[in-house]
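Note that one protein chain is taken out, while the other chains of the complex remain in position.
What follows is subunit A.
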Amino acid sequence: MKNKNYYGYLFILPFFIVFATFSIYPILLTFYYSFTNYSGMGTPEFIGLANYKRLVTDTYFLQAFINTWYIWGINFIFQIGIALGLAVLFSDIRLKMKGLGFFRAMFYLPNLITIASVALLFGILLGWHHGTLNHLLLDLGIISKPINWLNDPTTARWSVALIGAWMWFGHTFIVLMAGISGISNDYYESALIDGANRFQTFISITLPLLKPIMLYVLITSLIGGLQIFDLPMLITNGLGAPQGSLNTMVLYLYNQAFRFNNYGYAAAVAYGLFIITVVFSLITFKAMYRKSVN
């Protein structure tokens, strides 16, 4: 018998070549660089664990870590809150909301706009003396003097978080709608017959049966959230101002590598970020495992 099994390997080889060249090799190279003082030019010099020692005592990285969680936290609460509310509204068998297709498209739209346009748009909306929002609030008499939204740590973080929520709630809405439509209508009909009100239906039927989907949304959002970069980068011109409050972990990494040319240290930051992601993924997996046991 001739063994033709190797053909299979041959066919999957291209993937592995590409994967090794563009994923494995850079990952290993980054690991090597994290032990050097590579500045992007010339030859890297081996400096042992110095970069990692610096990383664990780096207050700016700690600040970036806190910022990232702060922004992602607000973002997620609003994103899932709005999406869940809308999903429940649209799937309510008593309300029979019309125009689901239209709204779904409308909600999803912000997700399709390039982040550069979003940053520009909100830069103009949230401007201090010439911003649309300030003019509106002043005209309505809600505030008496313009607020410098993007120049105060709290409002800047909230702005970025809410812009993120605005961009992503449509996506989450669609995922949750899919999850809800997977719940059999029988439950709702029997609940209706038993005289349950909307709140009770939501708490006792929708929410428990939606848990796996919610967990999925949580994990994907967390992975994306730990990598928040583009919006703070564009809004603050890469500086992470005001007072470093928009300096996220990836922005910090970017600045160390491509602005300050500290490639070695940036590589160490990348591995720090990697370890953080692994830790939080493990925590989430643990939570998921316990849930499935229950």
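Couple of notes before you dig in:
The criterion applied here is as follows: a residue touches a chain if its C-beta (ideal position, glycine included) is under 8 Å from a C-beta of that chain, and two chains touch if they have at least 3 such contacts; residues count from 1.
What we mean here is this: contacts and distances are computed from a predicted model.
A chain of the complex is left out here; the name its UniProt entry carries, from "SCO6045-like C-terminal domain-containing protein", "Extracellular solute-binding protein", "3'-5' exonuclease" or "Glutamyl-tRNA(Gln) amidotransferase subunit A", is "Extracellular solute-binding protein". From the options A:41, A:112 or A:193, the residue with contact to the unseen chain in the full assembly is A:41. Checked against the hidden chain, the listed residues A:110, A:146 or A:224 yield one contact partner: A:146. Checked against the full complex, the candidates A:16, A:128 or A:285 give a single residue touching the omitted chain, namely A:128. Counting over the whole complex, subunit A has residues 40-42, 54, 58, 60, 123-124, 127-130, 135, 138-139, 143-146, 148, 151, 239, 241-243, 255-256, 258-262 touching the chain that is not drawn.
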